[in-house]
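As you look at this complex, bear in mind that one protein chain is not there, while each of the others sits in place.
== subunit A ==
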Amino acid sequence: MAAVSATCIRFGTSVELPVRANNQIIGKSSSLVSFGWGKTGGFPCIRTSRLQICAAKPETVEKVSDIVRKQLALSPETQLTPQTKFTELGADSLDTVEIVMGLEEEFDISVEEENSENITTIQEAADLIDKLVDKKA
């Protein structure tokens, strides 16, 4: 069998997942929706005038991403979106647990086991954090 060099294992062009604008949760009758697009590494965020169905605060999303970056030792070029799944970034169960612990320390909250299973993306983590922080207040 002809030897194939290591460069042949590239799976075509790298996959850039488009960030879909309609991923954020929008209230049924929200009156004011604005999109903000940050610079590279920033996030699209939506603010609605309805408080109950609201995506997490951008600062929360940002902090979560920083913790995830540190835990998974991601290169600065790795693009993160709120929808990025931890598993896509190579996080295994130990990483996820460390991420949750990092979030608990950063935000001074406690995440129950049932909830930590539901944290699979940056957005989900941020939403849960804001919920828990609000409960404390």
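We take it that a residue touches a chain if its C-beta (ideal position, glycine included) is under 8 Å from a C-beta of that chain, and two chains touch if they have at least 3 such contacts; residues count from 1.
By definition in this document, contacts and distances are computed from a predicted model.
According to its UniProt record, the chain left out of view corresponds to "holo-[acyl-carrier-protein] synthase" among "ER membrane protein complex subunit 8/9", "WD repeat domain 54", "Sodium/hydrogen exchanger" or "holo-[acyl-carrier-protein] synthase". Although one chain is hidden here, its contacts on subunit A can still be listed: residues 1-12, 15, 17, 70-71, 78, 85, 88-90, 92-94, 97-98, 101-102, 104, 113-114, 116-117.
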